[in-house]
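A protein chain is absent from this complex, but the other protein chains hold their places.
Now for chain A:
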Amino acid sequence: MSPPAASQRYPSPSQPSGKSEVTDLKSQLRQLAGSRAPGVDDSKRDLFKKVISYMTIGIDVSSVFGEMVMCSATSDIVLKKMCYLYVGNYAKGNPDLSLLTINFLQRDCKDEDPMIRGLALRSLCSLRVPNLVEYLVGPLGSGLKDNNSYVRTIAVTGVLKLYHISASTCIDADFPAMLKSLMLHDSDSQVVANCLSALQEIWSLEASHSEEACREKESLLSKPVIYYFLNRIKEFNEWAQCLILELAVKYVPSDSNDIFDIMNLLEDRLQHANGAVVLATVKVFLQLTLSMTDVHQQVYERIKSPLLTLVSSGSPEQSYAILSHLHLLVVRAPFIFASDYKHFYCQYNEPSYVKKLKLEMLTAVANESNTYEIVTELCEYAANVDIAIARESIRAVGKIALQQYDVNAIVDRLLQFLEMEKDYVTAETLVLVKDLLRKYPQWSHDCISVVGGISSKNVQEPKAKAALIWMLGEYAQDMSDAPYILENLIENWEEEHSAEVRLHLLTAAMKCFFKRPPETQKALGIALAAGIADFHQDVHDRALFYYRVLQYDVHVAERVVSPPKQAVSVFADTQSSEIKDRIFDEFNSLSVIYQKPSYMFTDKEHRGPFEFSDELGNISITPEASSDIVPAQQFEANDKDLLLSTDEKDDHKGISNNNGSAYTAPSYENSSNITSQLQELAISGPATSSTTPQSSFGFDDLFGLGLSTAPAPTSSPPLLKLNPRATLDPGAFQQKWRQLPISLTQECSVNPQGIAALTVPQSLIKHMQSHSIHCIASGGQSPNFKFFFFAQKESEPSNYLTECIINTSSAKAQIKVKADEQSTSQAFTTVFETALSKFGMP
């Protein structure tokens, strides 16, 4: 509270700086303490209020502790409450003082008014004084058995507080067991909800050193407990509903009927006005259907509308939280949202953090049918008063251009940006034009003529300047002025502050020199001299290197600096798909807001209930995978590749007609084989050896029959036998693919017969199956085909997962192998490659 405001309220004209006022209060309280006069409670109230208000401002009023406790011997509940507030604030700092209060709080715990019993118990447990825990056990025990639900509610949380002060006292008093019994039997929903949150916290903390707690923690996720909660979810208030939904997320359903039962139970939660309830429900739906491609997609369709409604109702802050989640879904499955792009248009009065999200969403959903409108809209923002957003919009246009096949119109728009003659617009555009040229060299003619018209004086931002210089070097033969512009820039070497720009200048001068030697020679000389004298290490090194390589052999230098370039087909994603999947798994948490998995921003002890889902809720995680954070770079695969086609798919009317109101099992039970409707991505069901596993080219011939399958710890490739009847359902495959690190990456050639046979991709699947390597998903079209295979050891359920990308034009296959047993992955890869090399052979 601000001092001026405070001084207005009190008769004392001075600032409430402390001492005299406190002494004053102390004597007044003392006078009232023993008084039985009528109206004394009112005077006490006024004094108490003063004490509390001092306390809030930060004035130390701990010296009136004794008087406050004396005065609180009253039946006036308002006074009691203020006293509890005061005591709670000072007890921890003054353990001696709090002994004083124990007595009267304990007495109040037996008061006939349940309000006072509850309040006293809460205050008692909030003292947070370790040496007083012995006084808590009794009142807590009777509080849990109190016939008033308010007292029980408080007692349950009190147990949790006790646990945090002294875990052993809490466990020794057998409180967790009492909570569990209350949780399953109490008639009051808030008591039940508090039991659930207390037990979750206690058991997950205990689980690290107690097997029993581990079991108890898992028992919360048993089918009866989950259904006990889900069946009566409407009896709970909205906050407790969120708690239950968070629990349900971790539940592993037994079969598809189980999944549909839960979804039908929770369907109407999607209509709740509380965004937290809706998001928690959405998470349950998404997680439950992870292994059911069709239904998963149907869930996306179903949740779209409620989420959009939540975005547009509620405060800007709430919209932001919902929009961040929508953003995640849009980026994951852009084709589902492609027709909703207008919802992601920015409004002029939205905060920039919202606009930024929307721009990214617009970029993600752009496809052939809506690009024109989206880009038109983005171009409007480029003239926006908000410069940061204008820049983002231009970048968005560029990103769309890079992800489209038909960029004709977009290039024109970008070039129009350059005509706007705004510094920041020009700067952003130059960077984009450079990237575009790297991907689509065929546009160089149009771009270069416009870029050539830009005066380098108007380009100041290092990134843009570097882009311009790169173009000058790269296209020196097409831009008549290139050597002279470069020369100009080189002459001003001293004034160029950015090392990045100077590095580019060196390289551009070299490139230009190879193309137009007479015109550039002088400038290159100056550049190399300036570069070698440069104080920046990288610039110095590069200049020296160029100088020496030129001295050695000019032709070698040209091959090094200016080799023929291949167009970049895909720019690297800034975030690995593994990280994206982790964030998706942590849906409805801060990970989505920060766009980082939780391990990047929380300390271990505070990860809370979300993280133990990793250890518990999922079936097939090896302990190492969940506890150790595997560096993101190791992962590249993405379960999204399996789940949803990345190509857009317009035709799911059959799904949307269902309107999602009821999730009926039959229509999907038929598809237990998950015969996907997706044309691009044919997923074959759990592979059984229905086709004859002819091992005509079996590795038997290669390795001989009677050899041991155990991996030999020698350097020679161990021998491996695979189970021809291996099975793995797609869900388990996805989960494994996500969790296992890549153990091997290999590139190998595919023989021409094989490439020819790939005109029918099915033939490869059959071929590999004959080698006991089963296909779980495949897709792609010429020249790139992608297959996911799995195989199992014959003797034990140890799995090998493989991603195989075959490029028919280069006749190369890229293989990524993940294995339960890392040590045998090399052996498996050998088997795989051998099998692949025989593909197409008669």
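Criterion: a residue touches a chain if its C-beta (ideal position, glycine included) is under 8 Å from a C-beta of that chain, and two chains touch if they have at least 3 such contacts; residues count from 1.
Keep this in mind: contacts and distances are computed from a predicted model.
Chemist: UniProt protein name for the omitted subunit, picking from "MMS19 nucleotide excision repair protein", "N-acetyltransferase", "MHD domain-containing protein" or "Eukaryotic translation initiation factor 3 subunit G"?
Modeler: "MHD domain-containing protein"
Chemist: Which residue from A:Leu29, A:Leu47, A:Val61 or A:Met82 sits in contact with the chain not drawn here?
Modeler: A:Met82
Chemist: For the chain left out of this view, which of A:Gln271, A:Gln477 or A:Ser795 touches it?
Modeler: Residue touching the absent chain, from the options given: A:Gln271.
Chemist: Which listed residue, A:Ala388, A:Ala533 or A:Val760, touches the chain dropped from view?
Modeler: Per the contact definition at the top, the residue touching the missing chain is A:Ala388.
Chemist: Which one, A:Ser305, A:Gln762 or A:Ser823, makes contact with the chain that was left out?
Modeler: Answering carefully, the residue with contact to the hidden chain is A:Ser305.
Chemist: Which of these touches the unseen chain: A:Asp111, A:Glu218, A:Asp340 or A:Asp538?
Modeler: A:Asp340
Chemist: If you put the missing chain back, which residues of chain A would it touch?
Modeler: 1-2, 5, 9, 49, 52-53, 56-57, 77-78, 81-82, 85, 92, 115, 122, 128, 150, 153-154, 157, 160-161, 190, 194, 197, 201, 237-239, 242-243, 246, 271-276, 278-280, 301-302, 305-306, 308-310, 312-318, 320-322, 324-325, 339-340, 342, 345, 347-353, 356, 377, 380, 383, 385-386, 388, 391-392, 419-421, 586, 588-594, 598, 601-603, 606-611, 653, 656-660
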